[in-house]
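A single protein chain has been omitted from the complex, and every remaining protein chain is retained in its original position.
Here is chain A:
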Amino acid sequence: MKSFLLLTLFFIFIIITFSSSNSFEDESYSEKLIIQPFSKSQILFNFQFNFEVHHLNKYHDFGFFPNVIAKLMQNHNVFQFKLSLTQGRIKFEECSSIPPITAPPGAELYATFHNQNLIQEKWKFFVNELSGIFCASLNFMDETSTTSIKNFPFENFMATNNTIRSQNSRYSALHREGVCTENLTPWIKLLPCRNVHGLATLLNSEKIYDVDYHSLSVSSVDFKEKMSLSASLVFILNPQKILSQPNWSFSKLFERKLMDSSCSLAKESLVELYLPNYQSEEIKIKPEPTKIINDLNSQSLYLYDLKKSEFPFDLSVKFPSNSENILSEKFPLKTDRITKNLNGIFGVIQTTIENVSPNDLKFIYFEYLPWFIRPFIHTFNISFSNSESNLNMNFNLNLNQNQEFFEIIQMIPNTEYSNPFTIEMQINLPKQTVVTLSYEFEKSFLHFTEYPPDPNHGFEIPSALITLKSTEIHSQKDQQNSSFLFKENLRIYTEGLLIPLPVPDFSMPYNVIAISSTLFALFFGSMMQILFKRQKENQNQNQNQKENENENQKENQNQNEKENQNQNQNQNQNQNQNQKENQKENQKENQKENQKENQNENQNENQNQKKIKRKSKSK
């Protein structure tokens, strides 16, 4: 028996170990920190945490893949989504290298669903649940501020069925949504090592919000049999501003360093530091990198493998004096978006995009306006101008489309209280050319209760999105030479707009109540007075008549009274006489009675005396 038990135990042990090892191998997790110069004095920090599940088992249980996200996607039939929460705006025109992940200010959410049925309903539940997970007010991404993009801007996930899935997509942005520690907390909870081990220990909430640009994002894909998730945190800071010197280190910037070890669950844990090419003696970098790759398009890469390096790990960079992070590379596009107020109700929105690069560019322009901004499509004007070649062309949307320059992919007119206005078009912009899109719009009046608590601040319109396909840029040059590190499409966001809507006088209802009630009171009062005054007058007349009558009566009465008085006096005299007589009689009677009483008393006394005598005798 004992041997049998032991055998079974052994088998169970084997099964458990095998199954656990399998599930562990099915999942992979890697963390990476990319540090690169961004502009003259700014540095970009990009924390990337990638999860992958290669084979989903029947029970959907995971080793360290965040269960919340997996359940969320499975429950709402989401194929993929990308959420970003951002504070600040990347000034693309200033940057010397393109940030790997760009996002508009505020919140942006893009999602595609596996199939098309009940998408609106699913989106509603999905957005609410996501807002619950990340402590953001994403629940304002309701039907009225959600639209769809046909041309998928986040290409890296797209493997198959591009056209089908573009119909199942939903896009929404909240320009005003903030990002702060309460969003970072749940984001860190997705990581298997939290902020206890690994690169996430550097994320000191008191330091990473004191930066120029901060963007938190989560994106995930569910291929049914496998899943992937990438959580990333990008921020751009200026060491000159924070430390008042260009030399920086982890401990100085974050007041933290990597103490114990890297996250042991991570398959790889890397720190990539990109710097302009320097002579190795000029620049002092501590600790020694595991690998140096020079001549990478005027940049050199210092690579650290945290699995092999020593701890505590505190990366510090000391630049030679009088050095600047200037890169020769220029950003291909310049954008500008403005709004003009024609009068209180009408306005103009104008977007200019300039191709600064030496090549022709093909990109997709996407823009959506909330329903209360009503654009006039007949005023749509697209003009191309080039000062060098004297190119000057104007197009209206009404005319036959000129496919040489632009092509409209989709346009959805807005409807009140339901869907926003959306326009998506492909623009072929020749080199050194400026394209200007402009249209007039009308502002609509909202209901009294629909205004936010600070309506005079204005209403924020989300940024327009320009998508440059990765192939578009990479075809220009060899991939190795490119300083652009992105592998997905390059997305450029314009400025958001702030449009003041006509604001009612919010004390109006009270004024209306006050005025209308006073009017009512005046009307009612006067009516009442008029109605009742007549009666009163009648009454007064009657009363006067009566009074007159009364006066007559009174005179009569007075006369009568005088007569009566005389009579009374006589009577009184008589009465007095009678009284006197009566008194006399009474006195006589009283005297008699008193006499009788006295007699009785005397008798009693006598009796008492007799009694006492008897008693004394008896004694």
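FYI, a residue touches a chain if its C-beta (ideal position, glycine included) is under 8 Å from a C-beta of that chain, and two chains touch if they have at least 3 such contacts; residues count from 1.
Just so it is clear, contacts and distances are computed from a predicted model.
Not every chain of the complex appears here, and the one that does not is recorded in UniProt as "Gpi-anchor transamidase", selected from "Gpi-anchor transamidase", "Mitochondrial import inner membrane translocase subunit", "Ribosomal RNA-processing protein 42" or "Tetratricopeptide repeat protein SKI3 isoform X1". From the options A:Ile208, A:Ile285 or A:Leu333, the residue with contact to the chain not on display is A:Ile208. One of A:Asp61, A:Glu94 or A:Glu182 touches the chain omitted from the figure, and that residue is A:Glu182. Taking the complete complex into account, A:Ile133 is the one of A:Ile34, A:Leu109 or A:Ile133 that touches the chain left out. Touching residues on chain A toward the chain that is not drawn are 87, 124-125, 128-129, 131-133, 135-137, 139-140, 177-182, 185-186, 195, 205-210, 452-454, 506.
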